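All protein chains but one are shown in place.
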Amino acid sequence: MTEEIGTTADGDLIINVGPQHPATHGVLHLVITLNGETIKKVEPHLGYIHRSIEKMCESLTYRQFSYVTSRMDYLSSHINNHACALIVEKGLQVEVPARAKYVRVILDELTRIASHELWWGAMAMDLGAFTPFFHAFRERESINDIMEETCGARLTMNYIVPGGLMQDIHPNFQKRVKDFISLYKSKIDEYDELVTGNIIFQNRMKGVGFISAEDAISFGMSGPAARGSGVNCDIRKLYPYGIYNQVQFDQVLETAGDSFARYMVRIREMKQSVSIIEQLIDNIPEGEFLAKTKVVLKLPKGEFYTRVETARGELGVYIVSEGATTPYRIKFRSPGFSNLSALDTMARGSKLGDLVAMMGTLDLVIPDIDR
Amino acid sequence: MWSFSNISSSIHHWLNESFSPTWAMIIEMVIAGVCIIGLFATLGLVLVLMERRVAAWMQIRLGPNRVGPKGLLQSAADTLKLLVKEGLTPNGADKFLFNFAPFIAMMVAMLLMAPIAFAKDFQLWDLNIGVLYISAVSSIMVISILMAGWASNNKYSLMGAMRSGAQIVSYELSAGFSILTIVVFTGSLNFNEIILSQTNGWWIFKGHLPAIISFVIFIIAVTAETNRAPFDLAEAESELTAGFHTEYSGMKFALFFLAEYINVFIVCAIGATLFLGGWMPFQIGNWQAFNHAMDYIPSSIWFFGKTFFLIFLIMWFRWTFPRLRIDQLLNLEWKYLLPISMLNLLLATALAILGWHF
Partner (left out) sequence: MDKEELKIKISKLLPTAVYEDGGDWLNIIVDSNKWLSYAAILKNDGSLLFDYLFCLTCIDWKTHLTMVYHLSSTKYRYNIVVKSNLDINTPKIETVSQIWQTANFHEREVYEMFGVNFLNHKDLRLLILPDGWEGKNPLRKDFEDLINMIKL
């Protein structure tokens, strides 16, 4: 590559998308080789928001480290916290009160809806339609209000702690969630009217960014991005945690493997989340919300792994413990990192305009990729 | 009755009585120039504010509402900000072309104003080939965009300019064909004659199917020609950051911005003139009382009302549709719009020869 004029030896144009670019939604840096408008290669350069959370966690106690994980995939911070709480509970063999389990799952699903809302708005904005963004934020705002009231924070909640919940739910919680659900059910069809049925939108999405099921598995893709290729990978179904084995819901699968399939998976997943919340919200059992645990937590010597389904896919937490108050080594297997690795394969041969559709439907959250 | 044509003719008479014809001519030109520049500034402010309010209305939010009463002075404040901002020229840029490009955009927009009839007998230049003039001059616009994109020495700008070049050149064909449909009906290239031919009904009503088809194609094509969403590939924020004007700042950016809005106004004015009767009031066959009531509304209000209705239509597209991809954009033109408009022109010619329109 000749740096000065930014072209390859074949005369292909090299452009930098990011680290500051409207479509990357964060500091993702993609070096793209273009032949005219056609993409020949996409090469991610990461690390612009790498905070070395894994290293940081090595000096944080088991009560502290989940606070940092809220800053990984900040759109599913509840679910990240849930994963951290689960792994500590697994190590200490703490039985979590039923009330906490119910509330955790309700909050997880609310988080998932909120995350998909943001994705929907931002993706439509990438494709040039600005209005959906505001419509999505209207509903997301009411979720944030519920979170604010119950958890005290709107984005990085840290409400789930090892053993249960930090405090009991707000007295208004059930009513507000029910209000939101009844409102939301009428709004979700509006999304289809505004975006899904639009002919320009469908042309932009269908057949774009195809990835086969084999490739998706090989690239370690997970979550809605992989389920769009028909990969059966919903951790909530395969390895149920919390009380996901007690609720009725369908794993959403689409088989086309293109951007539109990934889009439809998320749209349908929002409806599934609504149904999960409906099943649970009236049945939150009374009782304790936090199990008794020691003040200083020490995981026994050994290795622990938990997997949860965040809004973006499979989050794995791997802890190697030496029996101390802090983990010896911790690894977060983030969904975005693996999903991003498939972008090059998807994008080759497509147009530059398709790249935003692909990045949009992979639902990349950069702090989740960098950690 | 008070009207623009009375004012202009009384000024004309007074000048000719007080000065020699040459001086009168020169003074008239100066007045016209000042008026056009004034109109430019007002249109820019009004259209930007209108766009923001329309966008806000579609997006369930309020829009500008702080500066001045109900936010009316917002765009004036923005203009002031842009005026005092530093106009950067990148190091690697071709300085002359880089600084010259926004002025070409502006000049083209100004030239296009000449043959437009703003009200009854109120026209800068009653040109007998007005339609041809508009088609010819508007194609210069692409040069300023290509110039800006190339001179910026930025790959995003270059790609934006190349997209824009392909797009404008293609869509001019459809726009031209749809304009020709009306020219065929009227038999004249003169804007005034086109408007007068619509005394007994606008072309969109009395031109049957061909006029409606060509109106739809015209709206699509001019949206593309003015680089507005869903055809804003030259700017394509999420793909090319800002496309051809990525490197522009301050007043140079503002000139592009202004030129875009002026162009939207002009194409809508042409659309209103050709299809919706220009300053002609809306009249229905033999309803004498209704027609008289309509005649009382000043012609300038008719003209601006129709134009702003079309502008609103174009803004509506912008805030609801996603953007097309470049290959889809060219497919739409070359595979659908162009063949349809050619057939449509044939149909219109047949109708005109057989005299089947009203």
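All chains are identified by letter, namely A and B, in their written order; residue positions are counted from 1 within each chain.
Throughout what follows, a residue touches a chain if its C-beta (ideal position, glycine included) is under 8 Å from a C-beta of that chain, and two chains touch if they have at least 3 such contacts.
Please read these numbers as outputs of a predicted model, since none were measured by experiment.
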Chain not shown, its touching partners among those shown: A
Residue touching the undisplayed chain, where the options are A:20, A:167, A:182 or A:218: A:218
Residue among A:155, A:183, A:238 or A:324 touching the omitted chain: A:238
Omitted-chain contact residue, chosen from A:124, A:284 or A:340: A:340
Chain A residues touching the omitted chain (full complex): 44-47, 50, 52, 54-55, 59-60, 214-215, 217-220, 222, 231-233, 238, 302-305, 307, 314, 316, 318, 320, 328-329, 331, 333, 337-338, 340-342, 345, 370
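Operating definition for what follows: only the chains that are shown with their structure count from here on.
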Averaged-CA centre spacing for the pair chain B and chain A, given as whole angstrom: 45
Touching residues (chain side chain B, partner chain A) in the complex: 55, 58-61, 155-156, 159, 163, 229-230, 232-233, 236-241, 319-328
Chain A residues touching chain B - in the complex, by the definition given at the top: 6, 13, 15, 21-23, 37, 124-131, 133-135, 138, 194-195, 198, 200-201, 203-204, 351-356
